[in-house]
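This structure is in structure tokens; I'll ask about it shortly.
All protein chains but one are shown at their positions in the complex.
Labels run A and B following the written order; every chain starts at residue 1.
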Amino acid sequence: MKKRPSIKKRRTKNDVNSGISSVDQSNHESVECISSSLSMNIESIKKRTGHSPDIKFRKVDIGKNSGMKSVIVYVQGLVDEITVTDFIIESIMNSPRFSSEIMPQEAIGIISEEVVSMGGITTEEKWDSLYLSLLSGDTVIFVEGSNVALIASTQGGETRSIQESTTNTVVRGPKEGFTESITTNIAMVRRIINNPDLWVESMKIGSVTNTDVSIMYINGIAEKKIVGEIRSRLKKINIDSVLESGYIEQLIEDGTMTPFPTLHNTERPDVVAGTLLEGSIAIFVDGTPFVLLGPALFIQFFQSPEDYYNRFFIASATRFLRIFVFIISLIGPALYVAVTTFDQSMIPTQLLIMIAAQRESVPFPAIVEALIMEVMFEILREAGLRMPKAIGSTISIVGALVIGQAAVQAGIVSPAMVIIVSITAIASFATPSYSMAISARLLRFVFMISAATFGTYGIIMVFILVLVHLCSLRSFGVPYMSPLAPLIPSEVGDTVVRRPLSGRKARPKLTTADNKIREGEHQKPQAAKDTGMVNAFYQKRGKRGSK
Amino acid sequence: MDVLGISVLILLLLIGLSLVLDLMVGLHFRTSVIHVFNPFLVMEVPELIIFFFLMIAPFVYWFIKKIRKSRGQG
Partner (left out) sequence: MEKAKISSYQLFVLMVLFQLGSALLVPIGMEAKQDAWLAILMGMTAAFILMYIYDGLYRYNEGKPLTEFLKDILGNFLGRFVAFLYVLYFVYLAARVLRDLGVALLTFAYPFTPLFVVNGIFILVVIYTVYKGVEVIARTGELLVVLEFLLAVTFIILIVVSGLIQVSNLKPVLEEGVLPVIKVALKETVYFPFGEVIVFLMIFPYLKQPEKIKKVGIGSIALSGIFLSLFMAINISVIGINLTARSHYPLLTVIQSIELTGFLERLDIYFLVLLVIGMFFKISVFAYAAVTGAASVFSIKKPSRLAYPIGMVILLLSIVIASNYSEHISEGVNIVPLYIHLPFQVIMPLFLLVIASFKYKKKSKTADEK
């Protein structure tokens, strides 16, 4: 059971919505305000919702003997039913505050101020916003004779509990991952950054689904222009539905014609907190555990939260390894194809002889061999994702047999090719970000085809092309390849390697506003100057020994 | 279209320049003219396909763009 946003916040939320909900006003006629007759109100709700049985109407007498009637409306499953019965129905029924002299208008005020003991409660006159609240889990209270309704926030019902995130796992670091509920997610980040400057703005997007979308940033750290840019891009969205944050991502990214993701997504609150502290803006979407982070830089997709929890030697080594492995997963099979078809002169003789001997019995050219194996692997991977978990082990056995032993014995592929494909496959899982690994998966085929037609020259040309493309990308105006290109020397320490935390004096220049200082002076750990406490012990012992 | 004109102008002038250079190296005018067109005459089929594709691609692009525009207006 959670306390819901306060009255003030709810109003601003509705203001934001007015622009969006005006779109569907033309669809139906009940734009008017609610009427003062209870039965008419009930009728129009029933009519509008098609007599759906999960919308519950509870007729309640106000007070013991005031004679006034009210109706409480809520959607079953969306509300926390205990709250509705305990704090609304019971308190209205049993309240001693009501007598027959009280007018319906006053009753509304009394109920909201004195009777219902709950966090968020507001008044509403318009049907449109009333439906929005009702269908997002609020409870609506009508009073006979009053054309104003009360809305109590009672959102609740069944949601998934907080569990360990499945897509970004770490050995060291917090284990909790986001859930499908936007309020829980926002609260999880607030629990990490306890600061009033952590600001949240919310809006509803999707003319049919009316999905809650919130942006979160740290005031003073996030660049105002980027916040404004993201806000205006979100406001510009006019779409019927938002079913996952991927919808938002595809509608607000800088350009669609690129295989690379220009928004980061994560399931981990500590990653969100870490990037917020570097000036990024997080976009939460109700109904998905994946939170978007922008502006995203190329190098961010290779950063794992663990890099910052481990000591810098280990972190730097693993970071370097990840980038190396990414390049392998891009051009591994392509290099094999190029070297065996065109540039035999480029590998040492003994290795060449070995590969040639293996390939002797293979009836296909190298590119066909590589394509067969790569496509086979992609099929296995896709099938492994989609099928029921119970038969998961079957496919791994079949896959291992087909890809490995049998294919070689049948003479379809050479053992070297199997090694290459397995290395590439493992390499593509070493990239921390799934969205970046996918784009490498796609580009791998481009590299392979270019290698088959032009050899190493083709690989180099495609590599330059990809590099030029990467350099031309921007994420919310921030160059995608920064801080490497354009080079920002003070920030290179957190790219291919990660420098010690004691050297990280400032936040990234391009994405942060005024608050740039990360740590004070003299943060470098130092050995104790006076080693007396230990040496005294040894000296004593030494003396005793000499005696 | 203006763009096309400029490119053709540059191309022709520079082919002229390379002819002049050929003459300065000491070739006959006739041979140097033949040299200009020779590379295209000895092209093989895949080369020719790529050649025509590269030459025609911008026109196709321009044409599609024009059709889209007129559709968007209509």
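Quick note on the criterion: a residue touches a chain if its C-beta (ideal position, glycine included) is under 8 Å from a C-beta of that chain, and two chains touch if they have at least 3 such contacts.
None of these values were measured; they are calculated from a predicted model.
> Counting the whole assembly, list the visible chains that the omitted chain makes contact with.
Spelled out, the missing chain touches these shown chains: A, B.
> Can you list, in ascending order, the subunit B residues touching the missing chain?
2-4, 6-7, 10-11, 13-15, 17-18, 21-22, 24-25, 27, 35-40, 43-44, 46-47, 50-51, 54-55, 58
> Footprint of the hidden chain on subunit A, which residues?
342-343, 345-350, 454-458, 460-461, 464-465, 467-469, 471-472, 479, 481, 484-487
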